[in-house]
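Shown below is the structure under consideration.
Note that one protein chain of the assembly has been removed; the remaining protein chains are unaltered in position.
Chain naming follows the written order as A and B, and within any one chain the residues start at number 1.
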Amino acid sequence: MKALLNYFTSLPSDILLADLSFTILAITIAYLLTTHSKWNWLWSWITSTDHKKIGIMYLLVSFLFFIRAGMEALLIRMQLAFPNNDFWVFQGDRFNQLTSTHGTVMIFLVATPLLIGLMNVIVPLQIGSRDVAFPFMNSLSLWLFISGGILLNVSFVAGGSPNAGWTSYAPLALNDYTPGPGNNYYPIGLQVAGLGTIMGGINFIVTILKMRAPGMRFMRMPLSTWAMFITSILIVYAFSALAVALLLLTFERLFGTVILSGGEGNPIIWQHLFWIFGHPEVYIIALPAFGIFSDVISTFSKRKLFGYPSMVFAIILIGFLGFMVWVHHMFTVGLNTNINIFFALTTMLIAVPTGIKVFNWLFTMRGGRIRFDTPMLYALGFIFTFVIGGVTGVMLSTVPADYQYHDSYFVVAHLHYVIIGATIFGVFSGVYYWWPKMFGKFLNEKLGKWNFWTFGIGFHFTFFPMHIMGLMGMPRRVFTYPEDEGLGFLNFISTFGAFMMGAGILFFIINIYLTTRYSKKLMLNDPWYSRGRTLEWTIPSPPPAYNFARLPEVKSREPLWDAYEKGYKNIDFIGEYEDIHMPNSTSLPFFIGIGFLIASFGFVFEIWTVAMLGMAMVFLLLGIRSFQQNNGIHIPKKTVMAEDRRSEE
Amino acid sequence: METTSEQKQLYNKQAQMNILAFWFLIGAEVVVFGCLFGIYLAVKTLTSDGPGPNELFKLNEIMLSTVILLTSSFTCALAIYFLNLSRKTWTLLFFLITIILGLAFVGLEIREFTLYVKEGATISTSAFLGAFYMLLGTHGFHVLLGVIWITLLLVQLSLRGINQEIAPKLFIASLYWHFIDVIWVMIFTVVYLIGKV
Partner (left out) sequence: MKKVNKHQKEIRQLSLSFLLMIALTAIAFSLVLFQLISPPILIILLLVLALIQIIIQFDRFMDMREKEGYYRLTSLIGGSFVALLTIIFLILL
């Protein structure tokens, strides 16, 4: 007992606080679940194979990670608010850990899964399907993501976080310079999460290729679906490259290879592999957002999307070019000039399809009867913000200029303009837009507008000054700066903006709480002023487990809108009522996730028995899965008919 | 291969989707091995004080493992041929030969590695050797995984006979096996043969 007390008092205050708050949170949640006898309800979610529930769990978990990494951002900004500041314990190595985990969590555990979650809910509805192609694998993707996420988040209190930056460059990330378990978390945690993402990508590809409703040709698919299709292809290839990079780093740190070491090997290999993944990743998190904005802008402008074929073409072109630009992250490495020029050109080229998309969005709005609800506000905020981010992107692609911008706050500003501007704005837009579809309730508009304006204005306060800081020469990843550089004022504004963004997120949380608690269910298929255009608005909100009681027949790009134009209330469903086959719920993915978690801890701390035990558990469960004859359940025709009647009244 | 009506029954819509999904996994694996080859080629000349490819490799033994793996690929194709004819015993037999050959291949590879290590060529001797062991090890691990996978499926096959559940699973496992063979063709060409040139 006394030893335990001694141990706790010896901990640094920040870790102690993290431990305490986590324990209190866990106990509170357990208490609430018990008093409301909700454990069974929780288990039914955990074992669910319903794509809508899985999507919602994706959204929830990645939102929790978003809050965590967001708090890290606030701590970073607090440390940087004044010159020569000494805030709490976040100097030196602690600060490095903060920036590293902030970046890693935000990219891998927030931006990517938030969009995957949203698309998990929406894509099957948009293509008129009753589920994804592989419900089991879908659940497995979720639990691998959560497993990898937990690992990266636990690192803070167990053994120290990764501290070599979110890019984890060799040789800094090798044993010689950063010994201990801290940096082991990075390759192993991401490997697990990345495996889940690859599975998710394959799942989406096959779903979109094979599960479309009758008549839904490729060129009739909604833009969100198109974007997710191309994104999934990028995921499959890019995350495989990442898997090898992470494997390499694991070998370097755990098994003593010398491929990345400065003396005997070549550290640039890591940079190549990382960015071969890293740049497509930018489009993996941007393209689905583009899709969401296309749907949102068209709905709220009450106009057909301008230039649909060119929008599709632009997405494909961006996806293709996305694989050929990665060296622009490495201009200052000292590669051959011709290589740099080639990649500068491909980078500038990518501005063309992106420009096409921006103009198409603007032309869609032209002459439309625009309603400025929160999803639309986010879409407009996106266009404004993303154009700024795009322009600085083209600036960065100019090789000689990049020698000046490289590793300065200018880059930090650029990447936040692009990623928050596209992904986070896109997710907010999509969540407000589809919230009624997911839960049958609107989010409050007034709070939504507060959310948008505080978050949006706070965003520009935070990141616009960073452009100037960068041009004044402030390097990224430093924990303080001298007083006489004239950076104090700009940094203070930036910190102020960060807290404003935090307030924006608080509005969002309050909004969710209040609407879930107090607002009434609306029984509408198409709650957005009956302006819906695509298939997801033809079914009840929230949709039944099987989505479509009868399968729709798609005759055009915007079936629902065309039905409205002809004076109908809904589209024609051509399918017959029938017994509907649905997959069983299963607990195996959850336990496979736990197996990976155990194994990963073994690898991180190099305790091989634990690692082998965890891997054995994973393989055992996969073996069990192989032997299962999973026939699923049938929802009888009668129930389906009864439910469908009720929803029509 | 043309599909007959009985084959169509063996591969229903879900099975078709499984097969398609597996092809995208193969696409991903192409990238995985592409990157591993890339790493290998990038550090091929960085041998530090250790042996280079020319001194290390013994082609006779590689020739043996190559023939073994190519033969296993052929027996695997034969097994699928009998599967499509719904001949349980022959399917079982040829898959058994396949996994035995696979095990022999893994055994030879382990023997090769232990020999190298005894000669002082370990994973941390040089960047070249590290990349070599990573590439070959990943491939060997795939072979081992394939052996375990097919074994599991064979147990199911012998218990339950040929049906709609098992046929697509076996077919996908065979795709996996052929793909491993394809990778081996690249390995013996790029690593061993070109290493000897």
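Here, contacts are C-beta pairs under 8 Å (C-beta built on N, C-alpha and C of every residue); 3 or more make two chains touch, one makes a residue touch a chain.
These numbers were taken from a predicted model, which means no experiment stands behind them.
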Displayed chains that the missing one touches are A, B
Using the document's definition of touch, tell me which of B:A15, B:A77 or B:V106 contacts the absent chain. B:A77
For the chain left off this view, which of A:V327, A:M365, A:M501 or A:V618 is in contact with it? A:V327
Chain A positions in touch with the non-displayed chain are 209, 233, 236-238, 240-241, 266, 268-269, 272-273, 276, 323-324, 327, 335-336, 339
I need the residue numbers on chain B that touch the omitted chain, in ascending order. 1, 3, 16, 20, 23-24, 26-31, 33-35, 37-39, 41-42, 59, 63, 66-67, 70-71, 73-74, 76-78, 81, 85, 174-175, 178-179, 181-182, 185-186, 188-190, 193-194, 196-197
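Keep this in mind: only the chains that are shown with their structure count from here on.
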How many Å are there between the centre of chain A and the centre of chain B, using C-alpha atoms for each centre? 35
Sort out for me which residues of chain B touch chain A in the complex. 13, 16-18, 20-21, 24-25, 27-29, 31-32, 35-36, 38-39, 42-43, 46, 48, 123-124, 126-127, 130-131, 133-134, 138, 148-149, 152-153, 156, 165, 169
In their complex, what parts of chain A are in touch with chain B? 133-134, 198, 201-203, 205-206, 209-211, 236-237, 239-241, 243-245, 247-248, 251, 255-259, 261, 264-266, 269, 272-273, 276, 619, 623, 626-627, 629
